[in-house]
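Please read through the structure below; I'll follow up with questions.
A single protein chain has been omitted; all remaining protein chains appear in their positions.
Chain IDs A and B follow the sequence of writing; residue 1 opens each chain.
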Amino acid sequence: MDTHKGILLCGEIEKGTLAPITMELLGIGRVLADKTGQELSILLMGSDIGGLGEEALAYGADKVYVAENPLLEHYHSDACTMVAADLCRKALPSILLLGNTDAGRDLAPRLAARLQAGLATDAVELDIDPDTGILVVTRPVFGGNALASVMVRKVRPQIATVRPKTVKPAEKDASRQGQVIRMVAEVDSSTLKVQVVERVEEKVEGVRLEDAEVVVSGGRGIGSSQSYEMIWELARLLDGAVGATRPACEEGWISMLHQVGQTGKMVSPKLYIAVALSGAMQHIAGCSGSKCIVAINQDPEANIFKVAHYGVVGDYKEILPAFMGKLKELLAK
Amino acid sequence: MSPVSATYWGLSGYVIFWVLFAVAFGLFVRRLFFLFRLMRQGKDENRFDNIGQRIRMMVVEVVPQWCNLKTVTRKDLAGLGHALMFWGFSFFLVSYIIFIGLAGGFGLAHVIEGTAFEKVFLTILDVAGVAVTIAILWAAFRRYIIRPERLEPSAEAAIILCTVFALMVLNVCVVGFNYALLDVQSSWPPIGAALAAWLTSAGVSQGALDAGYKISWWLHYVLIIGFMVYIPYSKHLHILTSPANVFFRSLGPKMAPQPINFEEAETFGVSQINEFTWKDLLDLYSCAECGRCHVNCPAQLSGKVLSPRETILSLKEHLLETGVAKPEAGADASAESSAKQMIGDVVTEDAIWDCTTCGACQEICPVGVEHVRKMIDLRRNLVLMQSRMPETVQLMLRNMQTKGHPWAGVQSMRLRGDWTGGLDLKILGEGGNDHADTLLWVGCTGALVDRNVQVTTSLVTVLDAAGVEFGVLGGEEACCGDPARRVGYEIQFQTIAEQNIEVFKSYGIKRIITACPHCYNALKNEYPKFGADFEVVHYTRLVADLIGKGTLNPAGGWDSAVTYHDPCYLGRYNEEYAAPRQILQAIPGANIREMERSQSTSLCCGGGGGHMWMEEKTGRKINEIRIEDVTSTGAETVVTSCPYCLQMLEEGIERKQLKSSLRAMDLIELVEKAIN
Partner (left out) sequence: MHIIVCVKQIPDPEIPSAKFKIDPATKKVVPPAGVPPVISVFDERAVEAACQLKDKNGAKITVISMGQGKVADVVKHALSMGADDGITLQDSAFENLDSYGTAYVLSKAIQKIGEYDLVLCGRQAADWDSGQVGSILAEMLGIPVVTIARNIQAADGGLRVERVLKDGYEVVQAPMPCLVTVSNEVGLPRLPTGMGIITATRKKIPAWTAQDIEIDPAQVAPEGAHTEIVKLSVPIRDVQCEIVTGKDAGEAAVELAVRLRAANII
């Protein structure tokens, strides 16, 4: 086990720049590296990475591995697994961190299997156990009803995927120095078993959930897609995005892209208005990062009131029109 | 001398008479045999038990026309007309056998001619003829001029009405011409004699009188045998089949579907006409198209697709079209020969799901058609064979499977035993409680939905006040299975029923008090088929008795006008109309105002048959219509005794924005307030 040293991050590139999760990984990676006195390196995979390696140094990496190949332009499961596993076998990191993103969720368990390593997904807290120097990963389980702390004692690397927007992103310091290592990414399309046919971007109506300052979400209590129009109206009024619980999506009242929760979008707006949703933990998991949660629900016992900052007990069909009426008046001032 | 004995164009009248009769009777029998064979294609079902009771039932219903008279209301007196026509025509039927058949056909006319018997009988016919004529004119006036909603101004009805009218006129003509011809001096039968007197005084020649007599006699005869042939081809088939249908009526619990034997059955429910039982098919023959079901059906009243009458008629038409399967072509041949899919083309899925199983159609039906179980059989096929159902139904059934109750949303965030918190109860299975004689069965809704939990708490308070000892199952209580059964998911109902019966037995329970009429109906009427042997009582009966005995004294009274909404599963299904009213009457100050639609003609709240969990997409909301019934009584409180009804009524009040002037309560809440 002593053969494994250092912290390796698996960064992500989005539209030619470092993705926000990369900065977050660098942020927490730096903290852990400093605590253990280890080196912090990061792997960037892409087709034409350009100066992003240097930028990663500025954000706190000591070493950047750059793997370039046209096949790596978008995340490809087989290709990325090959490249990352290769690097891990050579660099032998003690800790490997990825984002709990589309890519990281797919890549991490495959790496764990290939490297016979230990993995904890969806971390919301990462720390070093002072006695053993082992990484302690805290992750929500049972849909967020409980928190589990996980340690990887016997195998290396210790792998974790970090939930976006849960750790502090790194700050840029252009004066930082480090090493950019261009590695040969030997990916041959003939070795890729799964072929990507197409990538379809689905446009979300209105404001994007992830970027919104205000999110208005409805649940099963809304009752129909027709009634969901009221949620849209409120969101438009506040220039916010529309969210939904899993049941509301599955009822077909709104596109799945609006699903907020553990397996949907994670949002952390300034204001989250939860309408006629009971507050199942797997939904709360997706919105608990909001600065202020307002709950509107008929059932005073509903779980949502246990996590909300403001609450109104009553029928949303009566509350929302009056609320919107007053809002218009207040916003006009 | 009867016109039969004369010779026409060289042919003996007797030959013409019997040849005509033979042809008509042949056609009549052929048709009946065809209909019989069609009916026999239906599945077996034993309706030959308790023959004595069945005969009595038939005689009591049909002969005094109770079947029709029971439907008479101030607004709809048609049943009276039908009774007049039935009784009147019965005499004519006898007269045809005696005068035309026996006397005419066998040349025995001279035996009765001029006898007192003839006079008396002709007089009776005269009077009956008047009664029938009045009924006919009234019926025609109603059907074609007033046009009530339930009646179609069809050509078929016109043919029948004209024929019967003509028969009545011809009857008078026959007597009139005959008397004038023979110069019989009599004032009896009055109308016939009056016509004879007029003919004589008008100086009509003997030849014309003779011709008139013969023509009216033969016309009468031709019409009546034509009528005989027409009957089995028309809705008047019910003349022949409805007495049989009343005879074969279900003697078991009302509206109860037949259990499916899952060990043996290879298909479930009904998707082809011959998968109905023969009694279901006899139902189709018996429909007289009176439309009473149509105007009493909550789906129809609220503008949905379903009409019970149209369903029965479409099925009948489909049955006749499908025809008799050829034996060599196998059992499926009949279905294949018809391009129509029974579910979809004949009865639409929307119609099948519109039914609230309230039983209003069946209750009002004069000929004993069993509509509700057909709807459930159709649903069974959709759900058990094809997995086709509204999403809301699927969600409800999923909840029943995974959570053990049909509720979703906020209720799914609760646990069934939560309602017991803070109450001093004997919870079986907890704290060493392993036995209870009497069980209070709360039901899913009473255990999980806030508003209904309040009612459950009131019920516990009242029972405690009366010193009734009982246990509850708390978290161990399960669903009774009724929602699953009504939407056709029979297998789940049976599993639940068997499990519940086990639980009851394990605690040695002898008597079960239920709060919910749906649970009551399931436990009392439908569980015995699965081995249950418990006394089941709805709280209304129990509390009425406790008040009667003086154990409970609702002296506190209630100071407002109340109306009582009969829950279908307590009222129509179990005929418990009295107990709730006895309770209300015992509460001083409760000023009871009955709704026009009450007791057996009560209107469904819209929540039965799985509709508590379904969306009411088309037409008006049934509960709004019911609230209009309530407001027209001027009551300030509408009282009911069913958790579904209570929810639906409250929703209706909210929808109609009547919260300030009207409120819905469960009867037990009234009792609780009155005894304190």
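As a convention for this text, a contact is a pair of C-beta atoms (placed from the backbone, for glycine too) under 8 Å apart; a residue touches a chain by one contact, two chains touch by 3 or more.
For clarity, every value in this text was computed on a predicted model and none was experimentally measured.
Peer 1: Determine which one of B:I491, B:A561, B:I592 or B:L658 touches the chain that has been left out.
Peer 2: Only one of B:I491, B:A561, B:I592 or B:L658 touches the chain omitted from view, namely B:I491.
Peer 1: Please pick, from B:R414, B:K524 or B:R626, the residue that touches the omitted chain in the full complex.
Peer 2: Final answer for the missing-chain contact: B:R414.
Peer 1: Which of these, B:Q394, B:N433, B:N591 or B:T633, touches the one chain of the complex that we don't see?
Peer 2: B:Q394
Peer 1: Check the options B:P190, B:G226 or B:G475 and report the residue that touches the missing chain.
Peer 2: B:G475
Peer 1: Among A:L25, A:A84 or A:A112, which one is in touch with the chain left out?
Peer 2: A:A112
Peer 1: Of the residues A:G143, A:P169 or A:G289, I need the one that contacts the missing chain.
Peer 2: Missing-chain contact among the listed residues: A:G143.
Peer 1: Could you list which residues of chain A touch the chain missing from the display?
Peer 2: 77-78, 101-102, 105-106, 108-110, 112-114, 116-122, 136, 139-143, 145-155, 193-202, 204, 210, 214, 238, 246, 250, 256-257, 262-263, 265, 270-271, 279-282, 291-295, 300-301, 303, 305-315, 318-323, 325-327, 330-331
Peer 1: So that we can see where the missing chain sits, which residues of chain B does it touch?
Peer 2: So the residues of chain B touching the missing chain come out as 260, 262, 268, 380, 383-387, 389, 391, 394, 397-398, 402-404, 412-417, 475-476, 489-491.
In this text, only the chains that are shown with their structure count from here on.
Peer 1: I'd like to verify one number: the distance from the centre of chain A to the centre of chain B, where each centre is the average of its C-alpha atoms, in whole angstrom.
Peer 2: 61
Peer 1: Could you please specify the touching residues of chain A with respect to chain B in the complex?
Peer 2: Touching chain B: residues 219-221, 223-224, 247, 251-252, 278-280, 297-299, 301-303 of chain A.
Peer 1: What part of chain B is in contact with chain A in the complex they form?
Peer 2: 391, 408-410, 412-414, 450, 615
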